[in-house]
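For this depiction, one protein chain was excluded, whereas all remaining protein chains were kept in their positions.
Per-chain residue numbering starts at 1, and chain names A, B and C are given in the order in which the chains are listed.
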Amino acid sequence: MSHENYQSAIKALHECMEACNHCYDACLQEDDIKMMAQCIRLDRECADICGYLEQALVRGTPFAAELANVCAKICEDCGNECKKHDHDHCQKCAEACFQCADACKSIA
Amino acid sequence: MSHENYQSAIKALHECMEACNHCYDACLQEDDIKMMAQCIRLDRECADICGYLEQALVRGTPFAAELANVCAKICEDCGNECKKHDHDHCQKCAEACFQCADACKSIA
Amino acid sequence: MSHENYQSAIKALHECMEACNHCYDACLQEDDIKMMAQCIRLDRECADICGYLEQALVRGTPFAAELANVCAKICEDCGNECKKHDHDHCQKCAEACFQCADACKSIA
Partner (left out) sequence: MSHENYQSAIKALHECMEACNHCYDACLQEDDIKMMAQCIRLDRECADICGYLEQALVRGTPFAAELANVCAKICEDCGNECKKHDHDHCQKCAEACFQCADACKSIA
């Protein structure tokens, strides 16, 4: 599968990276930050791996399947944490994470 | 300036990261790869800093101006190398680099 | 200056990346996390740029001076935030940040 074929996955990864970083940024400004500690941590993990995989796909990495498999797991864990919280940024992030997990599974 | 205000820069950074990685991937498959060595090197440098800055802007980095200043310099050097080569991927990459350099200068 | 000449800077960058990530991890577990929000944010910024520059120096980046200049600024800001907090991980991080800032300035 060439990078052209990965277009929808790249889009999902990019949107997830953005949603996770927005959620991270917003969580750090919340009054109930103590409750958001795990969300902050997973937002960073998820943003970093999505940004990494996005770039790896675009450069034609030979390890697309293996990396997408890990990324799907991280997206799911981040999505499950985010969906526990009522903040709008968390709910949006959960949605982006689950969509990205699905896109990753189609590559893995 | 919040991440909403950075939308056009983020788009330019993303397109430049993609163009540089495509050019890198294609250069590694060219018959005249010896002539492309500097292009391969600068494509990686430029893709990496664009991917970095894109993510930093989205997470609300306090160092947007300083990072954008470096990124503009790297984009320009990569664009100047790419435009020397007739390959379609090099010409497209040069264009993306110069557009991204402009976008970075508007932040820096 | 080749990567051999950068050995002491690479060591300082690596120790700063480690100290910032330890501090980030520890801050997320502190009871007074609300007071640590800016420290968490700057720890990530500083760890990311130190890891980036370390790798760039090792691969012989042509942009060592420009990147080191930005990194010095980020290390200083992170160190100044960390030194405000009494936690042992913050004090250690501040020290690593200031040493790394000095190492970066010697390249920039």
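Heads up, the rule we're going with is that a contact is a pair of C-beta atoms (placed from the backbone, for glycine too) under 8 Å apart; a residue touches a chain by one contact, two chains touch by 3 or more.
All values derive from a computational prediction rather than experimental measurement.
Chemist: With touch defined as in the header, list the contact partners of the absent chain among those displayed.
Modeler: Counted over the whole complex, the chain not pictured touches A, B, C.
Chemist: Which candidate, A:N21, A:T61 or A:Q99, sits in contact with the chain we can't see?
Modeler: For the chain that is not drawn, the touching residue is A:T61.
Chemist: On chain B, what residues meet the omitted chain?
Modeler: Within chain B, the residues that touch the unshown chain are 28-29, 31, 33-34, 37, 40-41, 44.
Chemist: Just checking the interface: what residues of chain C touch the absent partner chain?
Modeler: Residues of chain C in touch with the missing chain: 3, 14, 17-18, 21-22, 24-25, 47, 51, 54-55, 58-60.
Chemist: Contacts of chain A with the missing chain: which residues?
Modeler: 41-42, 44-45, 48-49, 52, 56, 59, 61-63, 66-67, 69-70, 73-74, 77
In the analysis below, only the chains that are shown with their structure count from here on.
Chemist: Quick check on chain C: which residues sit in contact with 2+ other chains?
Modeler: 41, 44
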